[in-house]
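A single protein chain has been omitted from the complex, and every remaining protein chain is retained in its original position.
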Amino acid sequence: MARIFSPGINTIARTTAFGLPVLVMLVFGAVRGWQDSSYITGVGRAVNQPVPFSHQHHVAGLGIDCRFCHTSVEDSSFANVPATETCMQCHSQIWTNAEMLEPVRESFRTGKRIEWTRVHDLPDFVYFDHSVHVAKGVACVTCHGQVDQMPMMAKASSLYMQWCLECHRHPEVNLRPTDRVNDMAWNWQKEAQGSAGPPGIQSINTKVVPQLRVQGAPQAGAFQSGVVQPGAAYPNAAYQGTAAVDSQALFDAYRIRTQGITNCSACHR
Amino acid sequence: MTQSIHTPDLPLVNPSHDLESVTEKLTGFQLAPTTPKGWFLAVAAAFALLNLLLLSTAMLIYKGVGIWGINVPVAWGFAIVNFVWWIGIGHAGTLISAILLLFRQQWRTSINRFAEAMTLFAVACAGMFPLLHLGRIWKFYYIMPYPNTLGLQFPQFRSPLVWDVFAVTTYATISVLFWYVGLIPDVATLRDRSRNRVARVLYGIMALGWRNSARHWHRYTTATLLLAGLATPLVVSVHTIVSFDFAVSILPGWHTTVFPPYFVAGAVYSGFAMVLTLVIPVRAIFGYHDFITARHLNNMAKIMLATGLIVAYGYVMELFMAWYSAHSYEMDMFFQVRWKGPYAAYYWALILCNIAIPQLLWSAWVRRNPYILWVIAIIINVGMWLERFVIVITSLHRDFLTSSWGMYYPTVWDWATYLGTIGLFFFLLFLFMRLLPMISIFEIRELVAHQSHARTHADPAKTPDSPDNTPSGGHTS
Amino acid sequence: MHDSLEQPQVETDKPYGILAEFADAESLLAAAKAVTDAGYTATDAYAPYPVEKLDEMLAARPTRLPWMVLAAAIAGAVGGFMMQYFAAVIDYPVKIGGKPLNSWPMFMPVTFECAILAAGITAVFGMILRNGLPLLYHPLFNVPSFDRASQSSFFLTIEATDPMFNHDEIHALFARLGAKEVTVVPA
Partner (left out) sequence: MKMPMKSPEFDMSGLGQRLAGQQGPELWRSLEQLADTPAFREAVDNEFAAGAPEWNDGLSRRRFLQLMAASLALAGLHGCTRPAEEKIVPYVNQPQGMTPGKPLYYASTHTLGGLGRGILVEQNMGRPTKVDGNDLHPATPGFDNPLPTAMRFGAADIIALASILSLYDPERSQTVKRVGRVSSWETFALSMEEELARLTPRQGEGLRILTEATSSPTLADQFNRLKVKFPAAQWHQYEPVNQDMVRAGAMLAFGQDVRPIYHFDKTVVVLVLESDFLIIGPAAVRYAHDFAWQRRVRTDRPTMSRLYAVESNLTSTGSVADHRLALKPSDIERFVGALAAKLGVSGGGAADAQGLDADWLAAVAEDLQAAAGNATALVVAGESASPRVQALTHAINVKLNAVGSTVTFIEPVHAFPVEHAESLTQLVADMQAGQVSTLIVIGANPLHNAPGDIDFAGALKKVPLRVHMGLYEDETAFQSHWHIPLAHELETWGDARAFDGTVSLIQPMIAPLYQGRSPHELLALLLGDGRRSSQRVVKDFWLKRWGGVDSEIAWRKALHDGVIENSAAEVRQVTLAPVGAWAAADPKPTGSDTLEVSFQVDTAVYDGRYANNAWLQELPRPVTKLVWDNAAHISPATAARLGLVNGEVMHLSAGTRGVDAPVWITPGHADDCVTLPLGYGRTRAGEVGTGVGFNAYLLRSATSPWHESGVTWRKTGLNHKLVTTQMHHSMEGRGFVRTGTLLDFIHDPEHITAHGHQKKNGVPLTLYEPFTYEGTQWGMSIDLTSCVGCNACVIACQSENNIPVVGKEQVSNGREMQWMRIDHYFEGDAHQPDASHVQPVACMHCESAPCEVVCPVGATTHSDDGLNEMTYNRCVGTRYCSNNCPYKVRRFNFLEYQRPMAPSLELMQNPQVTVRQRGVMEKCTYCVQRIRRADIDARTDSREIYDGEVVTACQASCPTQAIVFGNINDPASRVSQEKAPKQPHAYGLLSELNTKPRTTYLARIRNLNPKLAPQSPAGGAAQH
């Protein structure tokens, strides 16, 4: 009986045999790459907003402190988006009839709220807290990127768990004096040269223990070690605004406890 | 046992056969141009059940595992019972092809191919349950290590369930490979015998261009032997690990060190029972009496008897240890809950099926009587299912805190899923029977050759190179 | 070339080789011995089942498969354990049920399975690749009678690549060895 296959088949057979596993690998790789692509993560992808608000203009141009608008960032888990009235504080004086600001004015007139599109959006099962990060000298720029260079707001990092863990496993790397958290261009060199400009609003350092806590913080149960004396200011960084202090010093000064910050329940509840 | 092989009155293959007739006989059904109606009926029946599986699976994914009877405290129900049952059945194939190969049991030749196929399909059914019973099946991949947005995401390697994943996937892979390797020469035969162009191409591709070269045979037999050597500890490890699912926990009735050996024995036990359940009808239908002789049935029955006794020993040890430990929870579990509890009937039924009835196998007459053997085999299959039911459900429904005691009532969906997997099993089995040789042809040829060889020479038992003490595995694979 | 990947030599002027068919295993064994003794090296024999000692008769070198498998097994075991160690101790060091991070006894099952898996895969694919498969086309398949090699008949070839290859001598030799039929296999 005649043969079934012609000589050419062997090459095909071999190629398929060796090619298939490679192909599978490639597919997996592609999927993984896809997940990290900016299409999925949204990194660097400007988001349309009802009002084309420019951080570049307001931060770099006008030098407005982050906390002027995002007031709750130091006290709350949630860094609020400013209320319409906040915008109107200035824009009732300047740009009073700029076309692009009409939605703001309309909101202020009608009391109808502006619907901004979320840029940094964590899954609902992730509980992130701004206040503690800011209090421990993690800068705005560390996660949100150079907003002073963003005409339209875009994500600067994937906000994937992997990304969070990098820092939670080695917190000391991303620390800076707490009065510099809102400084977009800060670095240790500038600090050393004293060219970092005047310290910002010393929010954390000057924030004293709230009144309620003052009333006889009980010895019962409070640890002998590390009890804050009522009314005492927060332990400031060894940093004096002159000599460079490396992150490790801050790490100690801010009493950052690595214990627990990689626990599941630190972010998932 | 070597003696029984050479008992002259019981040849492994009807002596009248020669290479040609063997090949003819064993490829007849597969190469037949027309398919018998009976086959279609059988497949239709199996397919109907298979659809039941699809339906219940769809329902499961749509609504959640709540459609089953599970609850707290009985959070594992039929899914796990069936998983252990199927995986147990899936032990015969590899055992026959691997362990018996190492022991040079030539009689395995006639049944190993079929048993291996059965193994694969049983493992396929078993493998489904650990996935199906997940609350969030669409997250199943969390159980495997792979890179993702968590960095590298890993399972929790201390969990027996993860061991299960590795054990079962390894077992499935190795079984498939073993089975396929065994098929290559026979597929080559089909390729060369087939008259159908398409069949020839397909068989041709599957045979990889096998051309029976002596040099190939040499590596081939080595590889088979190595696989056998690997599969033997594997097959033992798989059910050991399955037993860890229970033994590693702290529940009275689960937390038992005798579990690994007793599970393995139970697996072989049920495996052989299932082989017999299937082989006896096949033998009758396809007239394979020449190849699957009374001696095969006899040997399998003996193995069932042996493993059955090990299982019985396991039951006794459970009770003994419970009593000997003087651990109140253990004592309650065995002497109160299992003996007198709401599910006591299941316990006593399993004792009847797995221990009492199989004692009939002591009689050689029973062992050679296909009909009785078949019934006993089925009873054992049922018994082994009951065993798993008792282990899983009765241990769970009454554990430590009396306040959380509960009951478990299987729902229609529990049953549908179970029957569905049986459908899947037979569907695959029937396809296999139609398309591939049910009995390893080249090994039978070898057997025929040796028998004729033996006939020509005086007394095979004395010849130095008779099959049972040759150094090279070449003969038996 | 015995233990290396076999390529079919496709040459225009020379044939692939000469194929002789024998009645049974015994005569094939004898013939193989004779041919080898005669000094032919590019030879191969074909039988419907593994005929014992046939490879020896053809002076085939023993395969290295077992060593490959052993290596794979060790690699699998080490890799498997390291993966678990990395996961539990280095990457995600999480307290689990009060067990130490490196609770190695609980890592044994997976380690074992990894070893078996690696070894098994190596055994099978090693065998297939060393046998030069898949090789769906082969000059021998051009010979109609060769179909029986997978059923009931026994063959012996001396390939054209053999330095001593000579039509007449080989025909004579095969005739002497009682070949049922001798065919020249076109390349």
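Labels for the chains are A, B and C, by order of writing; each one numbers its residues from 1.
Just so we're on the same page, a residue touches a chain if its C-beta (ideal position, glycine included) is under 8 Å from a C-beta of that chain, and two chains touch if they have at least 3 such contacts.
Not measured: the values here are computed from a predicted model.
Within the full complex, the chain left out of the display is in contact with A, B, C. The missing chain, though absent from the display, is touched by one residue of B:P15, B:P36 or B:G64; that residue is B:G64.
The residue from C:P62, C:P100, C:P144 or C:G178 that touches the chain not shown here is C:P100. Mapped onto subunit B, the footprint of the missing chain covers residues 61-67, 69-76, 133-140, 142-143, 148-149, 154-156, 158-162, 165, 245, 248-251, 328-329, 332, 396, 399-407. By the touch rule set out above, subunit A reaches the unshown chain at residues 31, 34-35, 39-40, 42, 71-72, 75-78, 80-86, 107-108, 111-118, 121, 123-125, 127, 129, 131-132, 135-136, 209, 212-213, 215-223, 225-228, 234-235, 254-257, 259-260, 263-266, 268-269.
As for the chain not pictured, it touches subunit C at residues 92, 94-100, 103.
Note that in this section only the chains that are shown with their structure count from here on.
Averaging Cα atoms per chain gives one point for each, and the point farthest from that of subunit A is the centre of C. The chain pair with more C-beta contacts between its two chains, of B-C and A-B, is B-C.
Rounded to whole angstrom units, the spacing between the C-alpha centres of subunit A and subunit C is 61. Distance from the subunit A centre to the subunit B centre is 56 Å, each centre being the mean of its Cα atoms. Among the residues of subunit B, those touching two or more other chains are numbered 151, 191-192, 204-205, 208-209.
Residue numbers of subunit C whose C-beta contacts span two or more other chains: 134-137, 141, 147.
Of all residues in subunit C, only 8, 10, 94, 134-137, 141-142, 144, 147 touch subunit A in the complex they form. Contact residues on subunit B toward subunit A in their complex (touch as defined above): 146-151, 191-192, 200-201, 204-205, 208-209. If you check the complex, the residues on subunit A that touch subunit B are 1, 4-5, 10, 13, 28, 32, 35-36, 158, 160-162, 165.
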